[in-house]
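Left out: one protein chain. Kept in place: all the others.
Note that the chains take the letters A, B and C in the order they are written out, and that residue 1 is the start of every chain.
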Amino acid sequence: MIRIGILGATGYTALELMQILLRHPEVEITALTSRQEGEVHVTDVHPRLAGRLDLRFEGLDSDKLADQTDCIFSCLPHGASSQSIMPLLDAGLKVVDLSADYRLNDPQTYADWYGLEHRDPKRLASTVYGLPELFREQISKASLVANPGCYPTSAILALAPLLKTQRIEPTGIIVDSKSGVSGAGRSPKLATLYAECNESIAAYAVGTHRHTPEIEQILTVAAGSTVDVIFTPHLTPMTRGILTTAYSTPIDKVDQETLLEEMRAFYRDEPFVQVVDHLPATKDVAGTNFVHITVRCVKDKIISISCIDNLIKGASGAAVQNFNLMYGFEESTALG
Amino acid sequence: MIRIGILGATGYTALELMQILLRHPEVEITALTSRQEGEVHVTDVHPRLAGRLDLRFEGLDSDKLADQTDCIFSCLPHGASSQSIMPLLDAGLKVVDLSADYRLNDPQTYADWYGLEHRDPKRLASTVYGLPELFREQISKASLVANPGCYPTSAILALAPLLKTQRIEPTGIIVDSKSGVSGAGRSPKLATLYAECNESIAAYAVGTHRHTPEIEQILTVAAGSTVDVIFTPHLTPMTRGILTTAYSTPIDKVDQETLLEEMRAFYRDEPFVQVVDHLPATKDVAGTNFVHITVRCVKDKIISISCIDNLIKGASGAAVQNFNLMYGFEESTALG
Amino acid sequence: MIRIGILGATGYTALELMQILLRHPEVEITALTSRQEGEVHVTDVHPRLAGRLDLRFEGLDSDKLADQTDCIFSCLPHGASSQSIMPLLDAGLKVVDLSADYRLNDPQTYADWYGLEHRDPKRLASTVYGLPELFREQISKASLVANPGCYPTSAILALAPLLKTQRIEPTGIIVDSKSGVSGAGRSPKLATLYAECNESIAAYAVGTHRHTPEIEQILTVAAGSTVDVIFTPHLTPMTRGILTTAYSTPIDKVDQETLLEEMRAFYRDEPFVQVVDHLPATKDVAGTNFVHITVRCVKDKIISISCIDNLIKGASGAAVQNFNLMYGFEESTALG
Partner (left out) sequence: MIRIGILGATGYTALELMQILLRHPEVEITALTSRQEGEVHVTDVHPRLAGRLDLRFEGLDSDKLADQTDCIFSCLPHGASSQSIMPLLDAGLKVVDLSADYRLNDPQTYADWYGLEHRDPKRLASTVYGLPELFREQISKASLVANPGCYPTSAILALAPLLKTQRIEPTGIIVDSKSGVSGAGRSPKLATLYAECNESIAAYAVGTHRHTPEIEQILTVAAGSTVDVIFTPHLTPMTRGILTTAYSTPIDKVDQETLLEEMRAFYRDEPFVQVVDHLPATKDVAGTNFVHITVRCVKDKIISISCIDNLIKGASGAAVQNFNLMYGFEESTALG
């Protein structure tokens, strides 16, 4: 039985994580931390867990966590996450970090986009990016995994095969993404009130969203040359889901069926990626760890489209997939 | 041209009010106050008004308002509203108060339910309740009108005809209401986040909602004997609308068609109440000042059902209807 | 491995059922029938199942089904369901019927409410009603289980404890229920179009809904005397979930804490019923087989409130719970 601690367990990703882990036959959740809540019972914050998990929140005490747990999932915000994780790694725990802290490998890029000096630059450069579809081997050997952002997961999976096979130009790629509101977190803000989001769609953070360098870094690895993207996220009136519509330019003329074939080949052995012929909808993957992807050729552009559940494949499902790889469990355990 | 000031102009009812008043040929909005916002432009808070209203928020200065305006709509919270209104009434302005401050006529009941000593008990006892369907005469002569609450509007209009005609027992009436989320206001709160409200319905404030004594007071006037209700509000995943399903017990046997006839007669000359044969939906009145009502007999109970838009007939539309009566304009001006 | 056939596998309950059964370690889905679709692949109808279930729809052939399967879940409409089930029962298969066909035990009541002569009146009178919380013993021995309706599940679980303990009058009970739209099925109808349901709530089938006699029959068993209810369903703008707010009259004076205690005692050993102190929301049980229930005393009424996911505890989750009992598997298998 692996004993699990969850840091920052009050938000939506943590709730999702707990529900997945409660189905996992090889783990036990033994600690939940929160900065805001006192020692309240987890069901006071998450009534959904009534009768399913009998734990109280506690403050974050590294020594105690090192005693109580074997593996940590951090749902803390960036900055707070690496600060809390460092002593736990030093104490020998394994960690899946759902924050952005260890995703970028260049401290300067981190400082530029997140406005913070990174506290742990040495680990930063060498941390594994937790996207099994690209880095399964490394994940299975890692003690610390940087769990990908939700938008990057959807964008990278839609574009990596096209870049790896040199099908598309690495520059000028347009990533138009539409996300549900849960991606904005559970802290009360005007912008995420029901009456502000319902019956409305809008772009936000155009040209400035922090997931941009993450998408570019990983796609650059996939392409073998510098990739740049124009990334436009949109807030969509639904709780869950991300649809990414990515527009790229073919290097040589190619037809749609060939691209679909190549994509199917690329993801053939992946347990959670389905290349589909139809145009996928986010509802097809809501509540699951699956990704549905398709591709279209329109005039002189290639359009690749992917769907994920932002809280599962875009966060907590991916985290458990990584955990399973790190511990040698069947990769899809608790995710079926 | 009547010059209008709006107090507490940052919320949803104020935004709705401004949009209605912009269609009113006899008024000009000349002042907007806000406690939180500085002197920002109204479109920074309400982008919907871009190009339609060129005003900045200001602090609440009674002397200045008395100079700038003829009539005040107060969208302030209870407590703050009466405090701000008192000097304006003394200065000779007319006022429509959208808060709860002047709705109850007993200061003790006010203190019990709102947890505040009322500052203006003398006016409290004599203020007109702004429901034209019951108090049109008095409204047209008033300087201060207490605009009804959203739930009370829907409940009173569904039940008053049955009580006035002695068709139903005045006690044990069940008022099961379902409201959109905009009724909870525009202040960021966990409970009204999109991801908390979407895809979910729940009862709240069971047995303790402050609209209970308001419903009972006005229905008691209508019935001529003490009415008590069990009032259960529900938060429903939609921005606007209230549906009230009211269950009462007939005094004597009566059939549905008779009740529908009597209701039609009761509301015959009302510009905004439609008694319908079908079961009405809130979408039928969304964005309008209309009320749709029907009635059913099931076993030994009478079920009366009403629909309103909580922000219009339940707040700002009713406020303008009252304003029109107070100033002798055609009652439906700007509300068509 | 129990081989499973699903009749009428194109709708929402069938899709939900397949997803639950795919997590069940002791079953294999071996046949799917459909009347409308030809021999299309299941993922053409349910893209959500892409890569997860490789079956084609087939026409309903009893002999073939008797060969291919051990147990049948029928998601057919009433009338069609009993007609199709009869030969399968005769062939020795076990059946969970999700239609209304075997829920009522009186053929005349069935004829009155469903407008059909029942084809199988003998079995009708003796079929077990598949609500484990009341009939676990009988279910575990049954070959045919009538899976409860969604509204009845929510209403019965909220009221049965109060009736069994003689706390409330068996007559004049008001059941005000709010359901998501998936309950209306997947056949295209004007009334369930997105633009008709979104941003709107309405009552429907007031006094005439077919779940009324089902609620009354089972509550009458629980109470030991004739129960009658006034049942008002409402269509609510969400895909899933039922909230039932039930109003009843106490026989003797009783306080809320006592009622909560008694309810907790009643459901103490139930794996899926949680009696909670707070007011539950449908989102707390969405996607799960759980029921959250609470109770309040307001003036002279008792209000009991329950939440379920209409497609899971209100249909397919309950069906698998029944299946587990019928086959002696752990009751919560695949439902955790």
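Keep this in mind: a residue touches a chain if its C-beta (ideal position, glycine included) is under 8 Å from a C-beta of that chain, and two chains touch if they have at least 3 such contacts.
Owing to the predicted nature of the structure, the values given are computational and were not obtained by experimental measurement.
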item	value
Hidden partner chain, touching residue among C:P25, C:G38, C:G92 or C:P188	C:P188
Contact residue for the chain not shown (choose from C:N198, C:T249 or C:S332)	C:N198
Missing-partner contacts on chain A, residue numbers	172, 174, 176, 178, 180, 196, 198-204, 206-207, 228, 230, 232, 234, 236-241, 243, 245, 247, 279-284, 286, 296-301, 303, 305, 307
On chain B, residues whose C-beta touches the chain left out of the figure	22-23, 47-48, 50-51, 198-199, 274, 276, 278, 280-281, 283-285, 287-288, 290, 292, 336
Chain not shown, touching residues in chain C	12, 180-182, 186, 188-190, 192-199, 237-239
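One rule holds in what follows: only the chains that are shown with their structure count from here on.
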item	value
From chain C, the most remote chain by mean C-alpha position	B
Chain pair with the greatest number of C-beta contact pairs	B-C
Homomeric contact chain A-chain B: same or different residue positions, threshold half	same
Most centrally placed chain - per-chain CA mean versus overall CA mean	C
Between chain B and chain C, centroid-to-centroid distance (C-alpha), Å	39
Rounded Å distance, chain A centre to chain C centre (Cα mean)	36
Cα-centroid distance, chain A relative to chain B, in whole angstrom	45
Residue numbers of chain A (touch at least two other chains)	198-199
